[in-house]
Each structure stands twice: as structure tokens, then as C-alpha cells.
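For this view, one protein chain was removed and the others were kept in their places.
Letters A and B mark the chains as written, and numbering starts fresh at 1 in each.
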Amino acid sequence: MSNKATLAKAKMLKPQTKQSFTTYIMVIAAFVIMMVLSSTGNVSSQIEGLLVPLCVYSILAVSLNLTVGILGELSLGQAGFMCVGAYASALFSIATNESITVAWIRFPLAILVGGICAAVFGILIGIPVLRLRGDYLAIVTLAFGEIIKNVFAALYVGIDSNGLHIALNQADMNLAEDGTEIIRGALGVKGVPQDSTFVIGFVLLMITLIISYNFINSRTGRAVKAIRDNAIAAESVGLNITKYKLITFALTAFLAGLAGALYSHNYATLQAAKFDYNMSILILVFVVLGGIGNIRGSVIAAIVLTLLPEVLRSINNYRMLIYSIVLIVMMICTSNEKARNLIISVFNWLKDQIIKLKNMIIKPKTKEVK
Amino acid sequence: MGFLNNLINGISLGSIYAVIALGYTLVYGIAKMLNFAHGDIIMVGGYVIFYSMTSFQINPYISVLLAVIACTVLGIVIEKIAYKPLRQATSLSVLITAIGVSYFLQNSALLLFGEKPVNFTSVVNIPSISLFDGQIVITGETIVAIIISILIVVGLSLFIKKTKSGRAMLAVSEDKDAAQLMGININRTISLTFAIGAGLAAIAGALLCSAYPTLQNTTGAMPGIKAFVAAVFGGIGSVPGAMIGGILIGVIEILGRAYISPQLSDAIVFAVLILVLIVKPTGLLGKKIREKV
Partner (left out) sequence: MKSLKRILAMSAAAAIAVSCFAGCASNTATSSEGEANGATGKTIVIGGSGPLTGSAAQYGVGVKNAIELAVNEINAAGGVNGNTLKLVFEDDEADSGDKAVNAYNTLKDQGMQIFLGTVTTGSCLAVIDKSKADNIFQFTPSASAQDVIANDNCFQICFTDPNQGKASADYIADNQVATKVGVIYDSSDAYSSGIYNAFKKEAQAKGLELVSEQSFTKDSKTDFSAQIADCKNKGAELVFLPIYYQEASLILTQSNNVGYAPKFFGCDGLDGITSIENFDTALAEGVMLLTPFAADSKDQATQDFVKAYKEAYNGETPNQFAADAYDGVKILAKLIEKQNITGDMSASDICEKLKAGITASDFSFDGLTGTGMTWTAGGEVSKAPKAVVIKDGNYSALE
């Protein structure tokens, strides 16, 4: 009996493991290709400059997919968590810039600080809101994201010999002559050491993927999926809904914090205005286009949707309009039986036509007809 | 005096929120979905009024009527194209679609009308009332906003209680399947709800743009979200609740801006939402809904 069960389990795990390793290999291959191209000088500065943001957005999309796809709740506060991670890690780096001079020690610590601070915020926010259902949860996460953005944009933080000063405008800080301003309201933070590189971004993305896949396939992940599919039934078999929701939420926030840290150390300046509601929606678009619950899809969608508007800059005006249509069409196609069948039949028809065309040109081999 | 002035400003803003919140609460109560695009229909209404008044020199009141018609049609079309195919879908899919619709409206408006905000001419031409030697001034827009919001609440309550369609809406909101068994056309009822909600949004657009005379593609987004907060505050699904919630949120926002911090007034409104949801998730006048397996 137990032997049978383990056998069945091994059989069940196999496709999941395969899926995760395919994703790892794809990401590693993309990384190696880019490294080779870049070391031989075949990459334009535009693409070179996009490498780190691509990692940032991929991580954000994967982490949001944990909440949206695995937990089945809509979070519109992803940018808020990213903001916390970005600010926390930036402050850490500025504070320790002189004491830890080696970037490869300081930066991982900063990333960790960013991730942990974001996770703490995730838990703080999660405790009250995760009791709520779908629509309420979405609106409350949106509210939290906006609160975080507004607070950081209004905040002035400075340090001098008397200690730390926090105020809502510059003059109220009362900094002494020797003081330095760290956060300057809407102007944000400047002087963050630019430690982010494509290699670190790639490593972070790999870590994110490994954590995510292992989480999904773990006992906890299965419990979370059970809650997504039927919360009341899951509760009745003894699953602690709040606990599992909170774990997922905190993990999402943690990974978003890592992405925020990577982001803030890639640019000379950091402003809270960047982390607005539109940013959260953008990441949601990545998740939806990549397939809700599909980790690999999130990475692909994040890369394509970040590259396309940059490479084809002239379509920039229509970008958001196209995204909105993508959201609506994707939802209707995946949730509506009729639309889904229609699309599949259209694609099948196309596939048949292509095969027919192929058969007309090349003599068919048995392999292809299959 | 200062406090009284702020209170009046708060009630003025609040009665506009109330009209928007009524649309939210109706649609949420009956179709069980958060119509994210509701705020953007306000913006569309605003643009219809603006262009019919400036480009075609049409009388303000007729312009508002045109906007109501245009938004009603828009509301029905959105429902038919985007929401109807998702009747059986999860609330996650519906919400994402609604966000998509909201972005679609915002960005179409951006491409059509440009990114530059336009200055709106008030549709109200009632003079201000000045009390205590001008220390307290109540603008015409405030008076109109308050009267209209009361009229709408009374009208809507009567409509729901007294007419056949209204009672059908009530039945659908209570139990969709049972209502269907009683011979109520669910699709028609939901379409009607969207039509009424969108029409109210057009009126809200006229009031909002008259009181704060500027208009751009994102004009409706923030008021829309805050009005949702108001609807939740008052108890979602409750018509008088939306009115009370709207006024309270407006007053809280203005008083917060005046006495706590202007930067954090939005944060305060959102904090109120979170507090309400923790303490009394059903809102002030809402009914408790129990979920079944």
C-alpha cells in the first residue's frame, strides 16, 4: 500500500520536476547567450541597459504569480512591496557604504534587507486583509500600495550628530550643519551605490525560480492550492487558511523586495513616484499574459513585454491600450467556454493548414503527420 | 468658522462620492462584481459634456442629458462585451477584466483627447450663498450636488421598492438561481443595473467636473476608488449606506487634509477602509452574507 503510494507520488512529481528544470535551462541558456553576445560586443547599449530591468520584472512577475496563480487572490500592491524593498536596501547600502567597502558582501546583505523588510510589510498588511475575500483584498492591497508610495514621497529623513531626523518637509528636519539628507521627499534617494549587474540579476532570478517551484510543489504549496480551489472545504479538513495565505503573501512580498533592491541599485536615483498603481498593473499584465499559475510563462511574458515596447519605441503610445485589450481578451478566452473552444479550433485549423502547406512543398514524413 | 467651511467642503465632495458610490453599490450588489471601470465612465461623461458644450455650443442641461445617454449605452456595451462572457468565471478573472476595461477607457481617452487637461466650464449657474459677511461661502455646485444626491437616493430607493424591475434587481441580488426559477430574466436585470450605474456615473461626472473644473483621462480613477471605499464603508449593496458612506468619506478626506496632513489625506481615506473592513466588514448598513460550500 505504502509502496504503491510512493510510486504514485513519484509518477506525479515527475512532470513538475521536468517543468521546473526546463524553465531553469531556458533561463540559463538565455543568460549564457546574452553573456557571450555582450562579451563579444554584439549587444547595443540599449539592450545592455535592459538586462537588469528584465531580471527585475521577471522576478516581480514570478512572485506576483504566487499570489495570483497559486493562492488565487488578486494583489494590486506589488509595487508597494517593491518600493519597500528598494528603499530599505538603498538605505542599508548608503548607511554601510563606508563600513563595508566590498560590494559583493554589502550588496547581497542589502538585497536581503530589502527582501526581509518587504516580507515584514507583507505580513503586517496580510494579517488584517487576508481575512477578506477577492474584491476586497484587491482593493485593500491597492490602498496599501498607494499609502506606501504616498508616505515615501512625503518623507524627509536626514542624519547628523544628534541622530536621525524624520519629517514631512525639509525645513522641519532641523538638520545640523554636518548633517546629510538621506531621503528627500519627492526627490527621493540619491547616491545609492550602483551594484546591480546582469550576473547578480540572473542569480536572483534563478533563486526566485527555485524558491517558487519548490514552494508550489511542497506540502505548503499544495495546501495553498487547495485553499484556492475551495476555501471552505480546505478549512473543513483542518487547513489553517490564514496561516497559508499569510505564508504565500509574505513570500510574494519578499521576492518583490528582492526585485526592488535589484532595481534601486541599478539607477543613480530612486523616487517613490515610480512605484505607483500602474506599475502593479503592469506586473499583473505580465502574469496574466504568461498564464495565471504558470511560472515559466510569467518570465517569458515579462521579458517579451519589456523588450517589445523598447525595441519598437514607436508603438509606445499604444502600449497601455494594447495591454488593456490583452487583459480583457485573455480573461474572456481562458474563462469563457465558447471563446476558448473557438480559439482552439482556429489554431487547430491554422495548424492543419500549415501541415497541409508543408505536405504540398515537402513530401510528408511519418513523423510530421503525427 | 474654519471648521464649518471645511465641513461644507467635505459634504460637497462627499455628496459627489455618494453619487459615484451608488453606481458601485448597485452593480456590486446585483452582479457581484467590482466594476473597476466605473470611475472611468465618469471621465467619459465629463468629456461628452465638455465637447457638446464647447464644440457644439449645446445648452449645459441638454449636454448632461446627452452624457447620461452616452454613458448608459457605454455601460450596456461594456457589460455585453467584457463582463457577460464571464458570468460563470471566478471573481479573479472578472476583476482583471474590469481593470482591463478601466485601462482601455483611460488610454482610449488619452489617444482621442490628448494628455493635456482641459478646463471644464461648470454646468451649474446658481450663485453662491454667502453667510456671516462672506466668512462662510456655499457654492452653487455644493448646493446642486447635495440636492441631486438626495434626489437620486430617494428615487433609486423608490425604484427598487415599487417597480417590477426594481424588485427583480432585489431578487437577483438575494439569490440568482432562485430569482431565475421565479421567471426573472437575469441577463436583462444585470444589464439594467449596469445601465443605471453608468447613467449615475455621467451625472457624477457633471458634478465632479463642475466642482473641480478640470478634466483629463485619469480624472475618474481616484474618485472612483474612493467612492468604492465609501460604498464599502456604508455597506455594499445598500443604497442609503452609499449616501452615508460617501458623505463621511468626503468629510474625512477634507478634514484630514485640513487638520492632519495634505500629503497623507489619501492615505487616511484608505486607512479608514482598512479599519472598517477589520472591525465591521459588512459596513455600516450592510447585511451579512454567509458563504456556502
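Please note the rule applied: a contact is a pair of C-beta atoms (placed from the backbone, for glycine too) under 8 Å apart; a residue touches a chain by one contact, two chains touch by 3 or more.
Quantities reported herein were computed from a predicted structural model and do not represent experimental measurements.
Which of A:105, A:268 or A:355 touches the hidden chain is settled by the complete complex: it is A:268. Across the entire complex, the residue among A:85, A:158 or A:185 in touch with the chain not shown is A:185. Where chain A meets the missing chain, the touching residues are 42-50, 53, 56, 146, 150, 153-154, 169-171, 185-188, 190, 194, 263, 266-271, 273-274, 289-291, 294, 296-297, 300-301, 303-304, 307-308, 310-313, 316-317, 333-334, 340, 343-344, 347. Residues of chain B in contact with the chain left out of this view: 1-2, 5-6, 9, 12-13, 54, 115-121, 128, 130, 134, 137, 139, 141, 211-214, 218-219, 222, 254, 257-258, 262-263, 265-266.
Note that only the chains that are shown with their structure count from here on.
Chain A and chain B have Cα centroids lying 33 Å from one another.
Remark: chain A residues 68, 72-74, 128-129, 131-136, 138-140, 142-144, 146-147, 150-151, 153-154, 168, 230, 232-233, 236, 281, 284, 288, 292, 317-318, 320-321, 323-328, 331-332, 334-336, 338-339 touch chain B in the complex. Taken together, the chain B residues at the contact with chain A in this complex read 28, 33-34, 82, 85-86, 88-97, 99-104, 106-108, 110-111, 225, 228-229, 232, 261, 263-264, 266-267, 270-271, 273-274, 277-278, 281, 291-293.
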